[in-house]
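Note that one protein chain is taken out, while the other chains of the complex remain in position.
Let's look at subunit A:
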Amino acid sequence: MGRYALRRLLQAVPVVVGTTLLIYWMMWALPGDPFAGRCGERACPQDYIEAMNAQFMLDQPLLVQYSAYMANLVQFDFGVTYNMVPVSTLIAQALPVTLRLALIALAVEAVVGIVAGVIAGLRRNGYFDTLVFVSTLVALSVPIFVIARFAQWGLGVNLGWISPTVSNEATWAELLVPGAVIATTTTAVLARLARTTIAENLRADYVRTAIAKGLPRSRVIGVHVLRNSLIPLITLLGLDLGSLMVGAVVTEGIFNINGLGGLVYNHILRLDSTVVVPVATLFVLIYIFANLVVDLFYGVLDPRIRYE
């Protein structure tokens, strides 16, 4: 298992390099002068430009910039922004917020999605099944930004149950509704997946055997069916952890949450690659790591799976 994990990590290296290079290149290709408007209503003095060039190597070819940048990044030196704020400070401020948001979303997805899907799968074509089917359809058809807008307007402005925007502290309670909003799509997908997987596994031979040898229904479903149905669900949840950081761009913007998504979005608009590249690298690393953890988790759930 250790060797498998190591091999997977090594395979990830070219993907990380490629993705970051791509992001770096596109940020570099962003039209616009990074010095424009930086020195008030006049052109920047020559020595300022020279100092900035020396600091950020803006006059160097792309590959030179990139390799120097990555060399620092590998040593956990995230550099400074054009405003000389250390990027690590910005990330340290934003990361806990996004993490809280992602955990809330993940919890909602796991609990609501799996419970609804499992019950629907166990009682196919029943009243609850139809309810789940209709609500997943609605959840899949309404884009996240629309849900966020309506939640903000309905719950926040109209009813006054929540504050329409999240404060700087971004407490768990404040993030509850935004987290649930982010979770809607994956909750629906998860519920549907759980439903079909459960229904499929209920027809499996080993379930018939378990019933035939007289096991109580609770044990057949709780141990045999559920455990075998969990694998695709865990896969989906793990992969979603990576994209939770992404759905965050939209929702964080609407609820004014100062997380990673908002951070990266604001700095793309400001042409500031010093923030965009490290945060995007972080996203890619989280995504790859989540994939790896999911793959390693298979072995725990299903002893038939061996890594070698």
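Convention: contacts are C-beta pairs under 8 Å (C-beta built on N, C-alpha and C of every residue); 3 or more make two chains touch, one makes a residue touch a chain; residues count from 1.
Here is the rule we go by: contacts and distances are computed from a predicted model.
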One chain of this complex is missing from the view, so tell me which of "Part of AAA domain-containing protein", "Protein-export membrane protein SecF", "Peptide ABC transporter permease" or "NADH-quinone oxidoreductase subunit D" is its UniProt name. "Peptide ABC transporter permease"
From A:69, A:255 or A:287, the answer for touching the chain not displayed is A:287
Tell me which residue among A:44, A:166, A:221 or A:276 touches the hidden chain in the full complex. A:276
Consider the whole complex, including the chain that is not shown, and state which of A:49, A:68, A:95 or A:144 touches that chain. A:144
Determine which one of A:4, A:128, A:265 or A:297 touches the chain that has been left out. A:265
What is the set of subunit A residues that contact the non-displayed chain in the whole complex? 14-16, 18-19, 22-23, 26-27, 29-32, 137-138, 140-146, 149-150, 153, 157, 196, 242-243, 245-247, 249-250, 253, 261, 264-265, 268-269, 276, 280, 283-284, 287-288
